[in-house]
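What follows is a structure written as structure tokens; I'll ask about it next.
One chain of protein is taken out of this complex; the other chains stay put.
After this line comes subunit A, so read on.
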Amino acid sequence: MGSDLKEEAIKRAKVLMVGAGGIGCELLKTLALSGFQDVHIIDMDTIEVSNLNRQFLFRQSHVGQSKAKVARDAVLKFMPHINITPYHANVKDPGFNVDFFKQFNVVLNGLDNLDARRHVNRLCLAAEVPLIESGTTGFLGQVTVHIKGRTECYECQPKPTPKTYPVCTITSTPSKVDFVRELRELFERFKKILKFVHCIVWAKDLLFAKLFGDKKQENDLFVSAGDGSDSEKPTNIFERGSDEDHEQYGRKIYDHVFGYNIEVALANEETWKSRRRPNPIFLKDVLPERLILQNGNLEKNFLTEDLPLSAMSSVGLSNPQDVWSLADNSRVFLEALRLFFGRREKEIGNLTFDKDDQLAVEFVTSAANIRASSFGISLHSLFDAKGIAGNIVHAVATTNAIIAGLIVIEAIKVLQADFQNCRMTYCLEHPARKMLLMPVEPFEANKSCYVCSEVLVELPAPVSSGTMLTVEDLQQELSCHINIKHREEFDEDKEPDKMVLLGWTAREKESQVVSNGNSTSAAVPAAAEATMKSEEAEVNAEISGTKRKLSEISEATENQEASQILPRADADNFKNSQELEDDDDDLVVLDNYPETSKKQRLH
């Protein structure tokens, strides 16, 4: 495959890599070996110990340093003559704007979160740069190609929003590839742990936040307590009474959240008609008095100042892989509370959950497990709970290496404008139709995708004086507020500076549309065009006009409709060129979304 044309295309290419993590390290190495000469790489992260099992460009001594910079140096060691430009920065920084993206021939994503992926997708669409997107979890992975006008964009299909759930970076929805056993299994696995995930979310986002986080935060965890039945304690149960020690305070919280609150909830019979009723758990039933006291006297943590505070080690538990009993979880819970209030009092009120905070993980694990017991859900180890609470990825080097190889193969096709042969590829754990690596034709764009298609936005009605319209530019996170003011008379001299008003003199002139450059995202019509500077995060444009303008607003809506329906010849051509000459080999064509489903050319 060493054709000169290919070599030329590779040598001349300017490539942007976003992410220097698991996929990123492999990708940068493979790009260098494949002959790429000019690679830019953005990553805001610094190196952590848990990266070292797969991010092979990094060493123990690099912990804490910029991934992008260390990755560059490591690759230059074996390939000294290529240009690698690192950016230790967030890809969402305003400097990485459409113009920045336009300088590249292709963008390669090796990201670990949905938010940044969406952002890069939108910038690539705006800059009209092909995007190759990737993700892995465990032995599963995928590479997809996104070319404006030819394929779907990254956001054409709704993605699950795994903000609080332990979900992987695999982005296919089960319906999209539901005959692929892997993804279905993965989904089943998630469903199984989903109930426990709810316990973790409860422990982390409600209980932990309430006890140790911002007190002012709205939190309905205890509102139910004052449900009329018990008016004796209108005061906040979470305030420690002046006569209480940490021990008593902890027990009070325990009984309240796991016992009393459940009893209150059970009182509402409606809720439990079709659900399993939880059991209230009170401390006296779980731990006899003497056991509680026993652990209260262990002061190991005071002796070893340099070790992080750990409730599990003070109660004598050592293996994070073990699933603890309800009694052990209860002891950890009380001990964690005691340590927080006794040893980390200063932080209380400002804490947010951090997966690297041992004590916080212990607290959340024990609280989630006690709640799980109450609801008849199976308990989990600290190791698993940490994975869920910290949204920790499941990652191995091999999958990342394979995915990086596939990305480079697609990138080279894109650079040669060999679009017909571009494929998205699934890397599977178990073969599907004999394949471990399954190439699939790229999907067509979703015509109603709000990111890459020309979608109309209906204005809220009525648009009258005093209405404020907010226009958001999805590519640059710029938002613009438009205040509608109606005036009887329009006097240019009296209007504020910077106010540019178009179309007000000549009634027959077409009204303008507020939109941001070549944005492909939703544009909102208005009767006037505000001048905007894209580097401003927020632009306030006052829009004024005469009464006459009001009618033009509705015209504008219609005009926009006409102007937004642009010919999409490219997309159609692509569709027609899908018949592939692949003799007797069958090509897998997956179902897209229902409205554009294609025939599967399988048997």
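Simple rule for what comes next: a contact is a pair of C-beta atoms (placed from the backbone, for glycine too) under 8 Å apart; a residue touches a chain by one contact, two chains touch by 3 or more; residues count from 1.
Methods note: contacts and distances are computed from a predicted model.
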{"item": "Identity of the absent chain, which is to be given by its UniProt protein name, from \"Cornichon\", \"Origin recognition complex subunit\", \"Cytoplasmic tRNA 2-thiolation protein 2\" or \"Ubiquitin-like 1-activating enzyme E1A\"", "value": "\"Ubiquitin-like 1-activating enzyme E1A\""}
{"item": "Residue touching the undisplayed chain, where the options are A:Lys284, A:His430 or A:Lys485", "value": "A:His430"}
{"item": "Touch with the omitted chain, as defined above, among A:Val98, A:Leu287 or A:Ala401", "value": "A:Ala401"}
{"item": "Those residues of subunit A which, in the complete complex, touch the missing chain", "value": "1-2, 26, 29-30, 32-35, 49-50, 52-54, 56, 59-60, 75, 77-81, 138-139, 319-321, 383, 387, 392-402, 404-406, 408-409, 412, 423, 425, 427, 429-431, 434-439, 582, 584-585"}
